[in-house]
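Here the complex is missing a single protein chain, while all its other protein chains stay put.
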Amino acid sequence: MRLAGMRLAGTVLGRVGLVLGLPAVLVTIWWIVSADSEHFLFRSLRDILVAFRETWLGPRLVEDVLPSLSRLAQGYAASLVLGIGAGVLIGSSRTLRAVVEPVLELLRAIPPPALIPLIGLFAGIGDTRRVVIIIAGCVWPILLNTVEGVRAVDEVLADTCRSYRVRGLGRLRHLVLRSASPQIMTGARQALAIGIILMVISELQRTDRGIGFAVEQFQTSFRYPEMWSGVLLLGVLGVALSLLFRLADRQILGWYHGLRATQKESR
Amino acid sequence: MLEVQGLHKVYDSHGRRVEAIRELTFTVPDGRFACVVGPSGCGKTTLLRCIAGLLPQTGGQVWVEGNPVSGPPPGLAVVFQEYGRSLFPWLRVRDNVELPLRAAGLPRARRRQLAADALAAVGLSDAYRAYPWQLSGGMQQRVAIARAVAYQPRVLLMDEPFAAVDAQTRADLEDLIRTVWRRLGVTLLFVTHDIDEAVYLGERVIVLSAAPTRIKEDLEIDLPAERDQLITRSDPRFTELRAHIYAQIQTSRGAPPPVHPPDRTAAPQEEMS
Partner (left out) sequence: MRLRSLWLGLAGLAGFGLLLELVPRIGVVSDRYLPPTSRVLSALSDQIEAGALWRPVGDTLLTWAIGLALAVVAGVVLGVVIGSVPFLRAATASTIEFLRPIPSVAWIPAAIVLYGPVRAGTLLIVVYAAFWQMLVQVLHGVVDVDPVARDTARSYRLGRWARARWLVWPTTLPYAVTGLRLAATVALILTVTGELFIGTPGLGAEILLAAASGAVALTYALVLVTGLVGVAANLLFRVVERRALAWHPSVRQEVPA
């Protein structure tokens, strides 16, 4: 019985079935259960999907979605530059690391949302404020993971570079950054999740456009199908960005996954 | 050409002073192949790292190609024991071999040529597109050797390069390194703990004492220049040299000198004492 099941799972049909099976079942259940919903908050899936199409595929795409994503991109990019730059500097010097580490641990332990009122003081209202909020949260995982990655460069590899006189910028590029890249990517992944969170909440309780702003607006004006459609949108965005990241990871770290696979085999 | 004069190295950490090397003086002339053996912990690797400019010495001086060493000197290449960790896992084999040349600023066409020649010399022309971790241990060490070859050094240092490889592969690599040495005409200093290997490979074997290290003996290996795994290793002179060095190292370690077994292969009147 089990063998037959495994053989079925091995076929293409089986594989597609596994991937789509449970989601399809869940969505179907959701559709059926919510179909005749009279509940004020939990509306039918059909209503939500209709609201989705009407809300997000119209003018709001340009007015709300794009600005939000653009701010996320700016904040994330800036965090990468700052985090990797500072991370390489700090990771390369044991003394500097020892001096700076407690301060960094304190700063990074502050939950980014707690900084929002403070950043509001400095950066006023508007895009700058929101991008700064994103940076304030995203930079830490990148920076700390970069420091860790730079610190852990293999000794033998470092000696090899020294003996072949690979120095300066070449060493940074060929040895340090590439050696640290798996660790940096871990940080970048965490930063992406935090960035999405901050993108949304930096727009709450404000008057400027954005996804978070729109969803909150729907909530306060009791337009619940639209509100849920916003939640759905955020879910879709989260998944899409996560997939994009996966693709980038496969490109940049293809060698690393291959290496780990061989190590696992020989274990 | 490699010159070591009065080398002295003391490790100073946590208030403990360890004199690894007391005094080493020797010269390896241009294009010669010298092996270094010694008991465990006798500072063979320390010696190599001082010569390679990776470790500052406490006293004495090293000259490579007539220039005093104060950091990794140009024209010198090192092959480490841990091949897995000395190759860049994110670069393919060819890029690994080319990397030092790239850092030195050579144009691409020239790099390609040197890399291709080097890979051919070690018998890995077909593997140029692979990643190092896709290759076996022996092949990875060949890549490391190819990288050194492509660099066209005047002096080649090898730190127990075949210790982590299985016996059959080691035999192949030993023959390979002799071939490479002949072709390139480099000055080769080969550190090993394997006495058989040292006698098989070297034109000369430097035997080190236990720490604090000095040179115990500096032997010329008067075996024929054409070495062969079967023929050379069964040559009686090979056995003599090997036994002699072994005895030296045993006394270094403070162990009692070995008792020579009666030589059953020889005629009775040639029984060894």
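Order of writing sets the chain letters: A and B. Residues in each chain are counted from 1.
Here, a contact is a pair of C-beta atoms (placed from the backbone, for glycine too) under 8 Å apart; a residue touches a chain by one contact, two chains touch by 3 or more.
Keep in mind that what you see is a predicted model, and the values were worked out from it rather than measured.
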| item | value |
| --- | --- |
| Partner chains on view for the chain not depicted | A |
| Contact residue for the chain not shown (choose from A:Val65, A:Ile135, A:Met227 or A:Leu259) | A:Met227 |
| Among A:Leu49, A:Leu66, A:Leu82 or A:Leu115, residue touching the chain not depicted | A:Leu115 |
| Where the missing chain touches subunit A, by residue | 5, 9, 18-23, 26, 41, 95, 98-103, 105-107, 109-118, 120-122, 185-186, 189-190, 193-194, 196-197, 200-201, 204-205, 212, 215-216, 218-219, 224, 227-228, 230-231, 234-235, 238-239, 241-242, 267 |
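Here, only the chains that are shown with their structure count from here on.
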| item | value |
| --- | --- |
| Residues of subunit B defined as touching subunit A within the complex | 52-54, 72, 74, 76-78, 80, 82, 85-86, 88-91, 99-100, 102-104, 131, 133-134, 151 |
| Subunit B-touching residues of subunit A, taken from the complex the two chains share | 154-157, 159-160, 162-167, 170-171, 174-175, 178, 181, 255-256, 258-259, 262-263 |
